[in-house]
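For this depiction, one protein chain was excluded, whereas all remaining protein chains were kept in their positions.
Think of it as A, B and C in the order they're written, each chain with its own count starting at 1.
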Amino acid sequence: MSARAGCLETGLAVVGAGYWGPNLVRTALATPALRLEWLCDLDERRARAVLGRYATVGVTTSYDRVLSDPAVQAISIATPAVTHYDLVRAALEAGKHVLVEKPLTSSAAEAEKLVALAHDAGLVLMCDHTYCYTPAVRRIRELISGGEVGEVQFVDSIRVNLGIVQADVDVLWDLAPHDLSILDFVLPANVAPVAVAAHTSDPVGAGRACLAHLSVWLSTGALAHVHVNWLSPTKIRTTVIGGSRRTIVWDDMNPPARLAVHDRGVDRAPLDPVTPDERRHALMNYRIGDICIPALPEEEALMSVMAEFASAIAEQRTPLTDGAAGLRVLNVLEAASASADRGGDRVQVQARRSGD
Amino acid sequence: MSARAGCLETGLAVVGAGYWGPNLVRTALATPALRLEWLCDLDERRARAVLGRYATVGVTTSYDRVLSDPAVQAISIATPAVTHYDLVRAALEAGKHVLVEKPLTSSAAEAEKLVALAHDAGLVLMCDHTYCYTPAVRRIRELISGGEVGEVQFVDSIRVNLGIVQADVDVLWDLAPHDLSILDFVLPANVAPVAVAAHTSDPVGAGRACLAHLSVWLSTGALAHVHVNWLSPTKIRTTVIGGSRRTIVWDDMNPPARLAVHDRGVDRAPLDPVTPDERRHALMNYRIGDICIPALPEEEALMSVMAEFASAIAEQRTPLTDGAAGLRVLNVLEAASASADRGGDRVQVQARRSGD
Amino acid sequence: MSARAGCLETGLAVVGAGYWGPNLVRTALATPALRLEWLCDLDERRARAVLGRYATVGVTTSYDRVLSDPAVQAISIATPAVTHYDLVRAALEAGKHVLVEKPLTSSAAEAEKLVALAHDAGLVLMCDHTYCYTPAVRRIRELISGGEVGEVQFVDSIRVNLGIVQADVDVLWDLAPHDLSILDFVLPANVAPVAVAAHTSDPVGAGRACLAHLSVWLSTGALAHVHVNWLSPTKIRTTVIGGSRRTIVWDDMNPPARLAVHDRGVDRAPLDPVTPDERRHALMNYRIGDICIPALPEEEALMSVMAEFASAIAEQRTPLTDGAAGLRVLNVLEAASASADRGGDRVQVQARRSGD
Partner (left out) sequence: MSARAGCLETGLAVVGAGYWGPNLVRTALATPALRLEWLCDLDERRARAVLGRYATVGVTTSYDRVLSDPAVQAISIATPAVTHYDLVRAALEAGKHVLVEKPLTSSAAEAEKLVALAHDAGLVLMCDHTYCYTPAVRRIRELISGGEVGEVQFVDSIRVNLGIVQADVDVLWDLAPHDLSILDFVLPANVAPVAVAAHTSDPVGAGRACLAHLSVWLSTGALAHVHVNWLSPTKIRTTVIGGSRRTIVWDDMNPPARLAVHDRGVDRAPLDPVTPDERRHALMNYRIGDICIPALPEEEALMSVMAEFASAIAEQRTPLTDGAAGLRVLNVLEAASASADRGGDRVQVQARRSGD
């Protein structure tokens, strides 16, 4: 490859050809700024099946071969979470930029080390927090940062469906990273989770929690709640963000109206008095205005993830969802697991140094 | 009125002409087995406005006058919860049957006394757990008792809308009685709540909780969850009951398909092995079958409440939702309030003697 | 009744205690400006059942008695359509104002006579085009008259459900009056139906059309279409009004979002040329903007009908939906029936003198 092309393209290897890997391959193939060099998996046959017989992309079972290939500047990792730490560390140590599936690692302590390693090496460490790249979540972030929502009063996030009981993680670690990374992405920078309580259940004897209710207290005092469930017969992906000025309802299963912005306001009003006692109370006055359903482009989020990864590498900058974001999610997840282990006690979220 | 007519009809007084009273009046007027004698309210003008200028029903501000009227055999009470205990006790002591709005009283201790009083006097004490009389909830009860659902694995109940911040109660005491009374009604008799944890929030400065997440552990180990919220811009009334054989989704805001019975089953299956480590794990196998939406009559639940009240009086029997049911709901509510006061700690539900 | 009260109240008789009559009675009882004097029906028992045993309203089987009662200034008629002409004429001749169910009469010729009769007598003749009084339809009218919709490009109205096969009318005369009266109400005054074609079917052997597709050409050249069907298993009441600036979707079965205003525009744009041939064509450019769901009050339309009737009488003015509106609807209905009789031929709409 010529030097000039090297300025424009980043050589990429995808590691892991399981559930998510094929999506990384497909979107990498369609991203002009990336040049897919390798698909690496322990199971060569599976990797070949993902690529099909027409693609001119290398297949290998050797991670070392990938890391030692000078045509590879970046690695995208979609393996089980428990393997992330070793794979990411090796990639960073080999001087490769890394895009890694959520959760970043199996523990916040490991994540902290990777963040530091990437920082010191001047490499991009990006978390594939895919939902943050959907047009809906980007718009939510704008609506909050632009002041249209006002102060966030509550968050209610539901992510349930008849999902696969994972072998290596419980439902909290499988699904809640989506909700927590979205929360991290859309909330103002000065608002953060400070404590959590998690109630989990395994009613089918799967050996790990299959449903969880997670309460997350924010630094503002507001309460966010996340319900994740592998056993629901219906698929629901809804997040409500209640604000002092407007309330956002994001229903990802309703493409014609994914986002609805409710013009809603609350102020104090005197009670219509019924009894003398009630006259002493002041009540709230509700304003119910129009609902706006903003037009959103129908873009595939993972295409934007790939584009952001390539851009961050080319521009030598921090990506939108960097390792520090992945670490913040892990801080909440670890507190949630600790709470679940203690029967639902309220547990403080560790505020680890995230380098940013 | 002749003695013979007395056998067929029950003379009724409605007490309270506020939010719910007009509905009691309207349905009582339309119930042949009831003869509405009085509408009693502290505010005579409000009571007259409820009845309109055409109705031949007495209006009074004197509860004593109602209690001393021999034409009145039954009282239906729709006043603030804090007044229930005194009003119900006086009615029972005057030998009147009583139908009372939820919650039965402000405390389980009071409710216990009323249940005992009614029992000793041989009078009907019925709670207006209106939702238990909807065709949907009746069908859910049948589906569970008939074994079609199998073992209840989880319950998720959401009751949110832009509601009125009540002057006398928080959102838990205002809305959760609906969900808890439904749970009490549909679960098998040998399954009961044993512990609760409640996380509440008042983000608008109303002086009381405006939203609450309530986790309820059942005696089987299953986890039920109730989300009640006065601040939601959208109205959601959905209850999912996950069972080992089928899962019920009740969406009360969707009249054409209020009830959906999902033919769903889970059993163990070997994992498609990816790595040697994963081979050690066994995973679940999901069966996704048809969904059945049973045809339900469109009957008004409160008409059925009135009919059940009249029948229980005429047949001298315990109504479907008796004082004991109201007491069981209060036992959970009190534990929920205690949990909320302690920041969400898990609190045992008192198993008070409920007389049944 | 004193003379002064007479200035404020109108004495009303409701005629017909069948399907719709009870709604007229209920709303009349709740309308302060009306004083319900009589419910008149050939079946006295049915009339008494509608009123219940508490109401102080007269019941009679004698229409003459109602007409001769000086306390009655107005008549509301809810009898089979075939009886409307005689009943309305008699009422007008007795000096009574009249509110009559749709369709105004069984033929446009009869309607023309009634309109003239009311006009000459200075009496209110109002059609109960109920839907025109819903907040949704009132808003649609405003959106069109205010220019927000632009030029109306097409209308598509669907009114289907598992309905009762009527004994006296086919589905066109039973259901299409709703759609046609709405169209008459919301379209600008200078736009009118000029021709229709109706395709009907009676697949269940009911002896009359049970479903119909009605194409209505407007004076602007735009095409409106109405689908009415008694045999649909699902209830659909949707009207789409496509405009050059915005398009309105009214879904009456979706209370949280009955009205959606789509910001949509079309203009010409060059085709992305694929073949030389295609380069010769110019294509359209579509703009897809936000959707606005306006907040609408949840008012019962029939209450507004009653209020409008009372106001028109008190103010001696033409009501919003007068006899002329009823006549215009009949002009289209008659043309539709003529088209159906001729196998779907396009039939011109008679432009009868409607007095306005």
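We take it that a contact is a pair of C-beta atoms (placed from the backbone, for glycine too) under 8 Å apart; a residue touches a chain by one contact, two chains touch by 3 or more.
These numbers were taken from a predicted model, which means no experiment stands behind them.
Asks: Out of C:Cys40, C:Cys132, C:Leu187 or C:Ala222, which residue would touch the omitted chain in the full complex?
Replies: Of the listed residues, the one touching the omitted chain is C:Ala222.
Asks: Of C:Ala30, C:Val191 or C:Ala206, which one is in contact with the hidden chain?
Replies: With C:Ala30, C:Val191 or C:Ala206 as choices, the missing chain is touched by C:Ala206.
Asks: For the chain that got dropped from the picture, name the residues of chain B it touches.
Replies: With respect to the unshown chain, the touching residues of chain B are 257, 260, 263, 288-295.
Asks: On chain C, where is the contact patch with the chain that was removed from view?
Replies: On the chain C side, contact with the omitted chain comes from 18, 42-43, 46, 80, 151, 153-154, 156, 160, 162, 164-165, 167-168, 197, 199-201, 203-204, 206, 211, 213, 215, 221-223, 225, 227, 229, 231-234, 240, 242, 244, 247, 249, 260, 262, 264, 266, 271, 274-275, 277-278, 281, 283-284, 286, 288, 291, 343-346.
Asks: Spell out the interface residues on chain A facing the chain that's missing from view.
Replies: Given the touch definition above, chain A has residues 29-30, 36, 52, 54-57, 234-235, 253, 256 touching the missing chain.
In the analysis below, only the chains that are shown with their structure count from here on.
Asks: Starting from the mean Cα coordinates of chain B and chain C, work out the distance between those two points in Å.
Replies: 41
Asks: Could you state the distance in Å from the CA-based centre of chain A to that of chain C?
Replies: Each chain's C-alpha centroid was found; their separation is 52 Å.
Asks: Please set out, as single numbers or ranges, the residues of chain B touching at least two other chains.
Replies: If we look for residues of chain B contacting two or more partner chains, we find 234.
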